[in-house]
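One protein chain omitted, others in place.
Let's turn to chain A:
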Amino acid sequence: MPKDHGIGASSKRREDIRFLTGKGRYTDDINLPGQAHACFVRSQVAHGRLKGVDISAAQKMPGVIRVFTAIDLEGVGGLPCGWQVTDRHGNPMQEPGHPVLATGKVRHVGDPIAVVVAETPEQARDAAEAVQPDIEELPPVLDLRGALAEDAVKVHEELSSNLCYDWGFVENNREDVDKAIATAHHVTTLDLVNQRLIPNAMEPRVAIGDFNPATGDSTLYTTSQNPHVIRLLMGAFVLGIPEHKLRVVAPDVGGGFGSKIFHYAEEAFCTFAAKALGRPVKWTCQRSESFMSDAHGRDHVTKIELALDKNGRFLALRTQTHANMGAYLSTFAPSVPTWLHGTLMAGNYRTPLIYVNVKAVFTNTVPVDAYRGAGRPEATFQLERVIDKAAREMGIDPIELRRRNFVTEFPYATPVAVEYDTGDYHATMDKLVEIADFAGFEARRAKSAARGKLRGLGVNCYIEACGIAPSHLVGQLGARAGLYEAATVRVNATGGLVVMTGSHSHGQGHETSFAQVVADMIGLDENMVEIVHGDTANTPMGMGTYGSRSLAVGGSAIVRATEKIIAKAKKIAAHLMEAAPEDIELKNGAFSVAGTDKSVAWGDVTLAAYVPHNYPLEEIEPGLEETAFYDPNNFTFPAGAYACEVEVDPETGKVEVCSFVATDDFGTIVNPMIVDGQVHGGIAQGLGQALLERAVYDEYGQLLSGSYMDYAMPRADDLPSFTVDHSCQTPCTHNPLGVKGCGEAGAIGSPPALVNAVVDALNRGGYEHITHIDMPLTPSRVWAAMR
């Protein structure tokens, strides 16, 4: 029987009402009195020496207030990088400067050179076209391997090369891995590309800076997943504004998928310019501008080798990746191909020896950073593709090969530094076999064949490290931040609650699911709980939402704060009923004395806390408000098994997705409806990568896929309906809710399932030479592979 309220109920989302009636308040919906409008002048070439910027014509254009170039940004620091990776020789990564406006050189198409601030957006745009940068073009650095050649042109002259770092993990395993691969019964090798993607949240980025001369306070309204992180980075490193004089507000945000984690130049500029000009400054990104200024994702070129014994047991794994950083280091870029990628290379399997090498490379392209999954899709794709290839080479059923190698005992310490606390990979695979109806595949294949289509079935597993968190651990790995989360629970005198969280909802439904948790703990109606997020002025210092961490880390902070509330409320109830606090029970929103019929209502206790006439003032303070900071002691490890069936048209190479089934173990589920939706969206982005999406640069470094006319976003008629199941639940062992996080799973788990399915279809159809096709599997690529 499904629950109708509290933890486990598919409560309808309360935020939907405002979104469905046009009353959402996104950043671009905010207009401040007297605001001016900014338009960025961006480099149209990939690489060049910036010899000067002629702003004289632009300054005279109608409505222009001021034109800014780098020399006008006195006292403004560069954009900081939040993660320092140490290379395999023990040296810190090479870390170039990242100016707010280009200085000396332009390094990618879209690199901001100047900003026009004018009375209207149209005037700013018109004048921006009159700004004349004087650029001496340089050869662009685009090829990842070529960028590391001894005589390669350098993106940053002050660095010794285009190599950001050469990372080895675990360096001590390297020789053993080499030996195991050299002597194994069978080695499967695969070269692959995990192509560059553009995240494309539907809401373009917006920033509005505001300065109050009366108080000296600055405010930034921005499309961010983590307003506190922006306040810290921008305040401390870029503008030199202490936290107490800087407020960052991220109101309703229209999707993020990672791209709105980072601190961007436009945020710093608008905050700076508002003070410099004495009026609010607003910038709204055009979509074509987003394509060349939002951080991109993925862009790895990888060789992976898997060594197996004659029974198909995995002996060793070696991967070598070139990862594209783009022209500058975006906020968390260095962590993505390293700690978010290398630590997941064990997958769901007992591979005793693993070595991961990653060379991170600067190129004249848009910076690359975390995009939904961030490193984990790249790890999963290589691993699950090479396993599939190995199964085919060794004549072992791909599911059986996976099962033979599953981790089955927990906790399990991988050879790549993480410890899986719990899981049951056979259970999710059993469920997949059941609901994907593998038994009926042959009959479906025959039907497809009768219509001239090649049908294939692809299966894979995935594991991810979520709840990105343990500060002591990420600190050792190079994070320049803690990754706890914070919550304040304020109980009002008449019993209603306000929960202020450092997590940020930009589609995840926190206003509903977080309220379910608190209401469940106290036994109240969910409507008595209000969730506040997105404003540094009224939420505790938390680290925001990414890495599927909100419920696992942010929800846990809420649980801890609510536990404190309950403990204090019990003391008040005990006083009111003249009983001992340890005898007080809380059930359905009422306090009772165990073994008696004495009880007081929730509202009686909350009123007593604020009207403390009859109150134990000598023992406890009045009021009922508690804050908790929660820093977990491990990541969480959601895992699952996915299946995809496709039909390939041998005449055209077109791939049609016939069905997609996901079985996930997310531990405890708070709102099944929201979890389903998160998985659907993740799968759509994963299938988008597998079938359609690719950021394309030409040989001059021009971004060819620079609009929705050229970058193929998945549309409704590109995708099937999905079947998702999360009935296999092994609760996380180290957080109070037992939750693991569900936001990225679909994007991590789905690309290999689709590619495995297409390779399967082609092999069954007689194209046995095809062992791999790089994503996206467009008709032309599939057709070419068949020729």
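Heads up, the rule we're going with is that a contact is a pair of C-beta atoms (placed from the backbone, for glycine too) under 8 Å apart; a residue touches a chain by one contact, two chains touch by 3 or more; residues count from 1.
One rule holds for everything that comes next: contacts and distances are computed from a predicted model.
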item	value
Protein name (UniProt record) of the chain left out of view, among "ABC transporter related", "Carbon-monoxide dehydrogenase small subunit", "TonB-dependent receptor" or "Electron transfer flavoprotein subunit alpha"	"Carbon-monoxide dehydrogenase small subunit"
From A:252, A:267, A:299 or A:664, residue that would touch the chain that is not displayed	A:252
Of A:87, A:111 or A:203, the one touching the omitted chain in the full complex	A:203
Touching residue (missing chain; options A:82, A:415, A:467 or A:507)	A:507
Which of A:362, A:591 or A:722 contacts the chain that the document leaves out	A:722
Interface with the unshown chain - residue positions in chain A	12-13, 15-26, 28-29, 122, 200-204, 252-255, 257, 286-288, 506-509, 673-674, 676-677, 680-685, 707-709, 713-717, 719, 721-722, 724, 746
